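Other chains dropped; remaining ones untouched in position.
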Amino acid sequence: MANRLLKHFLPTAKISAERSKDILLVNPTVSGEREYAERSSLSAFSYSGTYVFSQSALTISEVDRFRDNDLINWINLGGINKKDVEHICELFNVHSLLVEDIFSVGQRPKVDEVDGVLFCQLNMLYYNEDECRVESEQISLALGKDYLLSIQEDDTRDVFDPLRLRLNIATTKLRQRQADYLLYSMLDLIVDNYFLVMEKLANRIEAMEDEVIHNSYNQSLLQINLLRKELIILRRNIIPVRDLIGGIIRSESSLIEERNLKYFKDINDHIIQAYELSENYRDMVTNIQDLYINNVNLKLNEIMKFIAVLTCLMAPATIIGGIFGMNFDIIPYAHKHYGFYLAIALMIAIPWGMLVMFKRRNWF
Amino acid sequence: MANRLLKHFLPTAKISAERSKDILLVNPTVSGEREYAERSSLSAFSYSGTYVFSQSALTISEVDRFRDNDLINWINLGGINKKDVEHICELFNVHSLLVEDIFSVGQRPKVDEVDGVLFCQLNMLYYNEDECRVESEQISLALGKDYLLSIQEDDTRDVFDPLRLRLNIATTKLRQRQADYLLYSMLDLIVDNYFLVMEKLANRIEAMEDEVIHNSYNQSLLQINLLRKELIILRRNIIPVRDLIGGIIRSESSLIEERNLKYFKDINDHIIQAYELSENYRDMVTNIQDLYINNVNLKLNEIMKFIAVLTCLMAPATIIGGIFGMNFDIIPYAHKHYGFYLAIALMIAIPWGMLVMFKRRNWF
């Protein structure tokens, strides 16, 4: 039975161990771990307030056109193909240290300004509902004087689609301003997405709480443990982004226009709120675990008490049976025809009296 | 019985889950969630030291009169109607980023100065005694050179009524000073209100403590959990207001007169005290939970000990019954007529002796 119980505990165990690996094994220095994409898809935008030109499915050799053309250029690379990334980064003067960061896996979100290029690296988060886990995709953004280079890890989903729509409309701020506003729009999009992921996690925390309150005697503990791991991953992505946005605001980089600073401050407000919210999440999960353990203990203790009382209530009957089973010559009522029934009556009456006393003392 | 016990635990469960949703689901970036008011009620004051004019039930088109008229203007909007808010904000040069903040739900309290407008957003707190919960209403305040725009989420209750009275009296400081003093008065009113909410919470914490000490065996744990959630909501509203007030003081904004700084410092003292008080509340609730769990355990352990002792005390009688029930030819006292009673006497005497020994060892 205890085995059966433990089996109830184990179905999610495999996931649990996998997930620990994700948390524990992070090595930013070994870029060799990365599985490079076979090819990367390249697209670009050139725009000013009055003019816009875009091209997708670009080849590497065509990128040259999107440089030094008096327009703002946005080059987007999907999928990290080693040669393509290196080529483009060289073209746009991205320092080799930063290229290493692009190639590395599990890099901590960071901002850095090297040789006139403001480089941001952070993770887009997705929530995989099937496996109940937070997934991340590394996004690298390099802002130069009149260009923005964005490199996404995953070719299949494009985070920045909403921006393409806006870029095609001449009246949007995005078209009116410099490349730093495009950077702001991207960061805003990514941070906003964090809230969507947190919403999903919030739903799961809530469901967990409901379950713990209503029927708490199942594999909740392991699931709470799993949830806690997702929160570790969430927080690990959010906390350094706070430093990142703060770093941009404090950088006084000439690449960021004074009048755009307020937008970055707005993202800052959001990321601080996301951070505080994640603190609340952690508190909630801790509360749920406490509630669960208390509930389980309470239920078990109730059962143990019930059984102890039951065993105790049956003892008097054993004694009475023993008394009238003694081999004395003279046993009262032994020769009365109602003796047996009297004994049985006693066997019922005494526990009954005890029960009444227990009840009166409010033991149930 | 254990089921019955768990039922005692569940009556508040529904509230509990709802409340978690309020804590967990906060998304400042999606303004679409907001249910816009169908219409908003508009009122305005124009005043100087010597002159005062007020009008309520204003229409949007009439607002123009309350601008650039060499007086201090206070425009108050109750209920967030999308079009009205946008119109007025445009009229008073409130930046579109800030308008987004006004529309958003669950925004973290903040202060920001954009294009010569000092913008504060925070929450008025109410305590709903029926449902024992802290409720909040978002207040947005935009301070310009000679006007103050206040936008309240809820049309039905007007937070700022006491100020209207004071504005009608020429000798009050409110009339003598600039719009920043009006801003101070509003913030002061809101922060003072926090203490009223905390007073109600304090009463509930105290009642909870009383209950836990006197009759601790009921649904206290879930109620403590609920209380803890209210405290999370309280603290989430108080903590960023501390940053907000500090931000105004440090802002060195030209909109805040030097001589009025001391008033904001006074609010600062209050909000710090509210913050420290909320820390104490949290400690108290944790203490109460510890006390509760310890009391429940102690009571249960006492019961288990009592039952174990009772069961133990009945064992000797069983043995004696067994002894004299053995089928040996020669059993001492078996043929004496007082044998049976001697056995019964032993059955009573031995447990009695054990009981005396237990008592002497101070086990009860």
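Every chain is named by a letter (A and B) in the order it is written, and numbering of its residues begins at 1.
Note that contacts are C-beta pairs under 8 Å (C-beta built on N, C-alpha and C of every residue); 3 or more make two chains touch, one makes a residue touch a chain.
Please read these numbers as outputs of a predicted model, since none were measured by experiment.
Peer 1: Assuming the complex is a homo-oligomer with 2 chains given explicitly, what is its full copy count?
Peer 2: 5
Methods note: only the chains that are shown with their structure count from here on.
Peer 1: Only C-alpha atoms count here: how many degrees separate chain A from chain B in terms of the superposing rotation, rounded to the nearest 5?
Peer 2: 70
Peer 1: Quick one: in the complex, what on chain B touches chain A?
Peer 2: Contact set of chain B toward chain A: 1-2, 5-6, 9-10, 13, 16-17, 20-21, 23-30, 95, 97, 107-108, 110, 112, 114, 217, 221-222, 225, 228, 232, 236, 239, 293, 296, 300, 303-304, 307-308, 310-311, 314-315, 317-318, 320-322, 324-327, 331, 333-337, 339-340, 343-344, 347.
Peer 1: Can you list the chain A residues touching chain B in their complex?
Peer 2: 191-192, 195-196, 198-199, 202-203, 205-206, 209-210, 213-214, 262-263, 265-266, 269-270, 272-273, 276-277, 280-281, 283-284, 287, 291, 294-295, 298-299, 301-306, 308-309, 311-312, 315-316, 318-319, 321-323, 325-332, 362-364
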